[in-house]
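A single structure is presented below for examination.
Note that one protein chain is taken out, while the other chains of the complex remain in position.
Labels for the chains are A, B and C, by order of writing; each one numbers its residues from 1.
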Amino acid sequence: MNHKLLALAGALALAQAMVHAQTSSTDEIAKYRQMLADGNPAELWEMRGEELWKTKAGPNQVSLERCDLGLGPGVVKGAYVTLPRYFKDVNKVMDLEARLVYCRTTLQGLTQAEATQTPFGSTAKQSTIEALVAYITSESRGMKMAAPTGHPLEKQAYEDGKKLFYLRGGSHDFACATCHSADGKRIRLQELPNILNPANAQMAYTTWPAYRVSQGEVRTMQHRLNDCYRQQRFPEPVYASDALTALTMFLAKNAEGGVYAAPALKR
Amino acid sequence: MGNPMRIRASLTGDTVEVKVLMRHDMETGLRKDAAGALIPALFIKNLVAKHKDKVVLDANFGPSVSKDPFLSFKFKGGAAGDKVSITWTDTAGDSRTDEASIT
Amino acid sequence: MNQQRRNVMRITAALGAAFAAGILHPRDVFAAEWNAAVFDAKSLAAAVKALGGDKFDVSADVAIIGPDIAENGAVVPVSVSSKAPGTDFMAILVDKNPSAMSASFNIPPGTEPAVTTRVKMASTSDVHALCRANGKWLVASKEIKVTLGGCGG
Partner (left out) sequence: MITKTIRASVLALLATGATGAAIAADKGPTALEMISKDFRSKGPATLERVLAQDEAQQLCSAYPMQRSAKINAQIEASQTKTIKYPADGVYLGKWQEGEKVAQSGRGMQSSDAVGAPNGGNCYACHQISKQEISFGNIGPSLYQYGKLRGNSEAVLKYTWAKIYNAQAFTACSNMPRFGHNGVLTEAQIKDVMALLLDPASPANQ
């Protein structure tokens, strides 16, 4: 009896010590991130994106400076924190990446295929989209997240996004909610934001896009969601599709009031 | 060649702090592409920082400096408005120079 | 015996042997040219040798700052600095990388012997700050752990 109790007490003490060791690991990783905060290579993408925004391109040889991101033609400042939103000209809700495709096809005259080409860049092939998104989002830094849900289609997009968030399926029974609906959870040492907790949702949403040090590229929200779905063992989302706009709306609304702080830097 | 650098040079007291971000892949020569073929080494090997015409830092990099390199250092003797220029040269002989004013 | 002291002994022993065997020759480390022998060196000792150093010491005047744990070995922030008078050369070396030398800096008068950059690390390793001050070679070292993480491949 006593032996068993002692063994159990020993095991508990050991478990406690190990929890302690892991807490210090996550603290150290926080320090690591702090050391990288100054001098984010994403600034290089922001610079290139601003250049691309102002450069005449496409068959129509016009810049994107007349693109309406929701605050009027050419207004970039503060546009991102009000996306996704309803656009009257297309009678639907669009997120930033869907809207950019729209502007590049309608203003610059690119085909849909051209405007969605290389959404995710690589060493061999830089992405125009990632640079444009880095520039546009950087122009909302310091502002509060305020995705609107006043229009019925905006509300509907939010509800559709919520349905996707909870959808369980595939070989592993995973939903977004499997990893992102409880506080204080981690995969390995990677902390998982609880999207149902406003503080977590804000922290997560306001730090995308991000320069991913593991990839050496700036990645957009769409890339983040694609990679979530990949790990969820789901098929691949179509770039700038309605489903992803809906899910993005769900995330953006949950992050309402958070101070936008991207492009950020992540592992 | 290459994308522009991001250079910040800020004066505090009599010291100028320079922070530079360079867009460069810094290929080690040890990485493989999707097809399994080795990607040849291609990295910045030299960087020279000048304040007006005076060299304030002369660096050599190996392939193990991170992709999109960041460098910060401090020197004395600069004044607001002075130009700081940075030149890098990579193993293929490509080179790029950018400059910024001290603020 | 602490880790740092063990390192000192290991380094000193290796260098001593190289020196005794007459392998080490002082060389001009200020050649602006990129020195392949330095960047191909497989260890701190070999790199110092290639730089033309004769002996060196672990010194409290040299500091190396980095994270205890790096979330990703592709980008590890490292700062090196020296309080030793006459510091005119600094370098960052990663012990367990295929080649140890990451970056070296010539420090002209007027420039502070303090630089920050980011290096790749193949695995958990000692990282060294190597300085030359008034002709003396000084070293400070720190172990940085590299973790992997995330779900799936």
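Following the convention adopted for this analysis, contacts are C-beta pairs under 8 Å (C-beta built on N, C-alpha and C of every residue); 3 or more make two chains touch, one makes a residue touch a chain.
These numbers were taken from a predicted model, which means no experiment stands behind them.
The residue from A:Asp27, A:Glu65 or A:Glu159 that touches the chain not shown here is A:Glu159. Only one residue from A:Ile129, A:Ala210 or A:Leu244 touches the chain missing from this view: A:Leu244. The missing chain lies against chain A, touching residues 8, 11, 14-15, 18, 21-22, 25, 156, 159-160, 162-164, 166-175, 177-179, 181-182, 184-190, 192, 229-231, 233-238, 241-244, 246.
Here is the rule we go by: only the chains that are shown with their structure count from here on.
Taken as a graph of touching chains, this assembly is complete, with every chain in contact with every other. Ranked by how far their CA centres sit from the centre of chain B, the chains are topped by A. Across all inter-chain contacts, the pair with the most C-beta pairs is B-C. The mean-CA centres of chain A and chain C are about 38 angstrom from one another, to the nearest whole unit.
Put simply, the C-alpha centre of chain B and that of chain C have 20 angstrom between them. For this pair, chain A with chain B, the centres built from the Cα atoms lie 30 Å apart.
Those residues of chain B in touch with two or more other chains are numbered 66-67, 70, 72. Shared interface positions of chain C, i.e. residues touching 2 or more other chains, are given as 74-75, 118.
Those residues of chain C that touch chain B in the shared complex are 32, 34-35, 38-39, 74-76, 94, 97-99, 101-108, 110-112, 114-121. In the complex of the two chains, the chain A residues touching chain C come out as 25, 28-29, 31-33, 35-36, 179, 187-190, 213-214, 216, 230-231, 267. Listing the residues of chain C that touch chain A in their complex gives 66-72, 74-75, 77, 118, 147-152.
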